[in-house]
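Everything below concerns the one structure shown next.
A single protein chain has been omitted from the complex, and every remaining protein chain is retained in its original position.
Letters A, B and C name the chains as they come in the text, with residue numbers starting at 1 for each one.
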Amino acid sequence: MIRHCCGIFGVFGHRNAVELTYLGLYALQHRGQESAGIIASDGKRVTQWRGMGLVSEVFTRESLQKLKGDFAIGHVRYSTTGSSTSKNIQPFLVEYAGTSLAVAHNGNIVNAGLLRQKLEASGSIFQTTMDSELLIHLIAKSQGNFKEKVIRSLKQLQGAYSVLVMTEKQFLAGRDPHGFRPLWLGRIDGAFVVASETCAFDLIQAKPLREILPGEVVFFDARGCHSYQAFSGRKHSFCIFEHIYFARPDSNIFGGSVARVREKLGINLAREHPVPADMVIPVPDSGTYAALGYARHSGIPFEMAFVRNHYIGRTFIHPAEEIRGLEVKIKLNPVAELIQGKRIVVVEDSIVRGTTSSLRMKTLKNCGAREIHMRVSCPPLCHPCFYGIDFPTETELVASTRTVEQIRKRIGVDTLAYLSPEGMLEAMPLPSEKFCTACFTGKYPVPVRDRISKLQFENQPE
Amino acid sequence: MIRHCCGIFGVFGHRNAVELTYLGLYALQHRGQESAGIIASDGKRVTQWRGMGLVSEVFTRESLQKLKGDFAIGHVRYSTTGSSTSKNIQPFLVEYAGTSLAVAHNGNIVNAGLLRQKLEASGSIFQTTMDSELLIHLIAKSQGNFKEKVIRSLKQLQGAYSVLVMTEKQFLAGRDPHGFRPLWLGRIDGAFVVASETCAFDLIQAKPLREILPGEVVFFDARGCHSYQAFSGRKHSFCIFEHIYFARPDSNIFGGSVARVREKLGINLAREHPVPADMVIPVPDSGTYAALGYARHSGIPFEMAFVRNHYIGRTFIHPAEEIRGLEVKIKLNPVAELIQGKRIVVVEDSIVRGTTSSLRMKTLKNCGAREIHMRVSCPPLCHPCFYGIDFPTETELVASTRTVEQIRKRIGVDTLAYLSPEGMLEAMPLPSEKFCTACFTGKYPVPVRDRISKLQFENQPE
Amino acid sequence: MIRHCCGIFGVFGHRNAVELTYLGLYALQHRGQESAGIIASDGKRVTQWRGMGLVSEVFTRESLQKLKGDFAIGHVRYSTTGSSTSKNIQPFLVEYAGTSLAVAHNGNIVNAGLLRQKLEASGSIFQTTMDSELLIHLIAKSQGNFKEKVIRSLKQLQGAYSVLVMTEKQFLAGRDPHGFRPLWLGRIDGAFVVASETCAFDLIQAKPLREILPGEVVFFDARGCHSYQAFSGRKHSFCIFEHIYFARPDSNIFGGSVARVREKLGINLAREHPVPADMVIPVPDSGTYAALGYARHSGIPFEMAFVRNHYIGRTFIHPAEEIRGLEVKIKLNPVAELIQGKRIVVVEDSIVRGTTSSLRMKTLKNCGAREIHMRVSCPPLCHPCFYGIDFPTETELVASTRTVEQIRKRIGVDTLAYLSPEGMLEAMPLPSEKFCTACFTGKYPVPVRDRISKLQFENQPE
Partner (left out) sequence: MIRHCCGIFGVFGHRNAVELTYLGLYALQHRGQESAGIIASDGKRVTQWRGMGLVSEVFTRESLQKLKGDFAIGHVRYSTTGSSTSKNIQPFLVEYAGTSLAVAHNGNIVNAGLLRQKLEASGSIFQTTMDSELLIHLIAKSQGNFKEKVIRSLKQLQGAYSVLVMTEKQFLAGRDPHGFRPLWLGRIDGAFVVASETCAFDLIQAKPLREILPGEVVFFDARGCHSYQAFSGRKHSFCIFEHIYFARPDSNIFGGSVARVREKLGINLAREHPVPADMVIPVPDSGTYAALGYARHSGIPFEMAFVRNHYIGRTFIHPAEEIRGLEVKIKLNPVAELIQGKRIVVVEDSIVRGTTSSLRMKTLKNCGAREIHMRVSCPPLCHPCFYGIDFPTETELVASTRTVEQIRKRIGVDTLAYLSPEGMLEAMPLPSEKFCTACFTGKYPVPVRDRISKLQFENQPE
């Protein structure tokens, strides 16, 4: 049961399906940087290329040319420290009874441990700890045609999934009945495309049609595209954190523009928690739009007081001797000239452990900031996510056991204020009951009975 | 159904189990150069390291240090062009229902296709095309304790296997009831070792105890070592080609020294097919001992007229323009000074396609050899092997459709003679009925009903 | 004669000299991404590590540990297509007459070709096409002690250089008499540090002391630090383009804060070229501060309408089929929701060839921008730089042969305006006569008699 936020992309019926998938993954790279993969089919034969690293590292012209066919699915996987092995790269492909079966999955299945135990008891052998392999085993044991097998298998899953399933000849996109993760349908040159976010359509100039609905299964084959509503009567639970932090600002998801939602969060934040100051600065890039909203509503000048180093590698070597604030300054260095003697509102999208914020604020103070007022564009994060975002456990979340005043002291700022739940929900483009806010409220829309750690399956170094 | 000749090695109960396995594989490298792997257990946790290439390329000090435990199994795999993917590296390891299960296999299962179809029909999903994975699926579906599960699974297999099976706490070595492939038991510092050939014991100074018997299963765990005769009444069918070509000359297998057997083959060859000549030369290194036998019996001086280049890499680049005999001279260059004007007996261990022999003999003639008399230390190879050696198909075997005289003309020598089946069997250290001679006679000791090509399972580029 | 803008960093007298240099180069990475190198000395022995790629790729913990000593120099080199070979990595090190001699150079020597011809005529053999090697040959042929040799050699050079020279025991930092490139002196824990920009001091918490003066040579050895004014009476010619584009916004160079200068450029731009509009947007990241200045002066709201993809690799694979605007959208994608129906002021730091700007503006129009008003925070770039920035030749500079109106049409915007030379100079923190503005005016402060192409020296593939 690995928690991960990932990105998925698929094309059905385009002669450049592989290249479009490559570009789609490029645009979705922010959803996962650990590994990437593409699986393609020409209707007869399935080819795959997968590897650890960024899309730009995994794929070469040669590897793309090895992938053949007019439909393809792709996946980028989020880096979760400790569990990253090359075996867990998606999409996951097996050869089963003479056909190929491939799955790309974004989300997290909360009853994965129990389903796996049941399957193993009847002799199924797992290669990985991925939910996508679980789905493949369920499909292999199900009855009926391809579409029926997949739907029967999805019905056994509890939790979050936006999923693409493929054989040599068929292609299917599905979304869990709660709709935790986004999934969009689009068109390009008469072909269908599916993507986690619309920014992937922008890049290839595909036209966004609509979100795939919660509980909807869209099936593509040589005869066309058919949609099924596989579930009914479930409450929608769109992940509100996609709008706050995870999605790209140039995407539209869950009914609205991410950039606009974030500016609205900033406006509401300014309305709820005003403070006299000389400038509003974001922690780039994720806090930028909320900071713009805050500045606009408050009338306080917006400034870019942190400079981002665009050449941070994966393997920064810490010096033997401690240098103050090094680990945060290497990424974002404050412009001392702008800060000195000023009263500053710093806008952050969220605070998780609080460690980085604390270090970051110290670098501002060292530059001579007179006052620092931290404003956070969502309420305190108090509960882990079981639906596909890799949050720390409760004990690691700074807000789960501390008051705002305690956090303020810990981070070392003059004032600290979080946006209220109401202010957050008001900024959303859909009614508030449509969103999952479990990480703020602890009210989990799907019960999490099965907290078996993924670690017990993971003692195989590769 | 991949045909491969491989080498396996295991240690049970030695604190340097991993290092000994590394050395054992080093000594068995002639049995497979495509890939290598070691799986170790400390009684609680299984660790593995596997890779494409030679033992010296796959393992580094760092990788060996990651392998922990006092028992271990290892495997070297033969390079069979076309089907070599990193997925097929052995030993094969799965995590299944909370335990680790690993298999290293040498041989070939002739009913693998049928067993696989049966398993897939009940929902089993295969990751590879290897017989070792097949065995693992059978074990997962079997009832009883570890030992019983393995024996029940082995009983479903038809064909050739010398096999090592391991969990976190248990270790098992088994050999098929016909005993096609060799498997030896030895001791070192109180621990047990198992190896395809005794040359692996020599290197680490282990003491050879005895061959594991055909149909024997030896089981090791914390309480000691127990042997079971799992099968009874099957005819022994030791692979005679191990003595002729495959095994290392410094090994003892199937009752005797390989070097001595080969010298005896040469003596019998000289007895059956004498010819007046000035010198006897081997095609090194495999023909050396038979040539020494021939020279000794005939009294004709032995000479080393081919010089071996020890630095042949994997990737020799052929020039655009054809140079006569280049592909054979790059490996073995004749010493013109020794050959010119001489009548030469060339001793080869065997002739497969005949192409290389033909080119090789041309290089001798270009050096001015007066007469060339080719002598082969086994009978004509006419039939493919289904028990674990990667021979070409019948149509590619030069002797399957041609008389000796036709082969002689094709190879371009003055005389050509093969050792008789009787002369071959007489040289063996065990009675002739103990050996499988199917590649010479076509009499297959285990029926091969199931010739499903491995290719149908192999359309997944990695 | 390679034109390159590079970054240099040096430490004298600190036990963590190597680690500090590594961090310094990390902070200066924007000045060169092609290669990186560090050379260190412990007073007796010089060690080096150099490689192609980013600082984070070239250095590992192991490689840093191989570098020993309490003084060190480092270099990052700019990627100039076509001439990038591993031989040209700096710092350049030779063993000469029993001592080590190393040079790191930022700038460009305009009489390099003539000096090289002269040296070759007397038997000197060059390994590279780098100015740093030229300096080493001059030092080897000069008379006197180390300091005298270096000063005598520098006096033969014409053009731009900020340079670090090192032996086992000595260390020297020098700047050409015109001071084209920046070079700062700082202190940390009693040791001296030298860097192209102050942002490198920020990261390691070194204290900036002052800029090394034009024509100044600072010499460090066991007895301390001595400064010499090696030249007199030359006009200062600080590169104005460092302020406009090249330097990091959090640096202080040539008398002032880069971020503040850029905001001032934006303010002057708004003053000179106002236009009614709904929003001001930068082309990030280089246009951000000028856009903030423009927005602040004009009162038009600032918006972040381009989203930057932070995961652009080196090797983006272009699809076979052309997709409109792909090459620019992959880096910066416009947020359609913000743009549609709006009148937009786009602020760019400069326009070189105009191709990218043109493509970028098309992506804005495709998002439905009503009007686009492009504002450039410097005058038209009409002339190549011979002092260390890799500009294209005159014919490739879009402004060298076109009127502003012609450029406007080419780029396809509603209005286009450049900042005036006066507006640019007014924003600078020093009097206008201190700056080199040759790329705008064609008035080169050091004559460029010697335009021998570097290509004639570069026919050696490696």
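Heads up, the rule we're going with is that contacts are C-beta pairs under 8 Å (C-beta built on N, C-alpha and C of every residue); 3 or more make two chains touch, one makes a residue touch a chain.
Quick caveat, the model's predicted, so the values are computed rather than measured.
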As a test of the contact rule: which chains in view would the missing one touch? B, C
Options B:Ser56, B:Ser122 or B:Ser432, residue touching the unrepresented chain: B:Ser56
Residue, one of C:Asn16, C:Ser56, C:Ser100 or C:Gln170, that touches the chain absent here: C:Ser100
Spell out, residue by residue, where the missing chain touches subunit C. 45-49, 66, 93-98, 100, 117, 120-127, 136-137, 140-141, 456-457, 459-462
Omitted-chain footprint on subunit B covers residues 16, 19-20, 22-23, 26-27, 29-30, 33, 54-57, 59-61, 64, 199, 202-205, 248-250, 252, 257, 259-260, 285, 288-289, 292, 296, 301-304, 307-317, 319-321, 323-324, 326, 329-330, 333-338
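To be clear about the criterion, only the chains that are shown with their structure count from here on.
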Measure off the straight-line distance from the CA centroid of subunit A to the CA centroid of subunit B, and report it in whole Å. 50
Nearest whole angstrom, what separates the Cα centre of subunit A from the Cα centre of subunit C? 37
Pull out every residue in subunit C that's touching 2 or more other chains. none
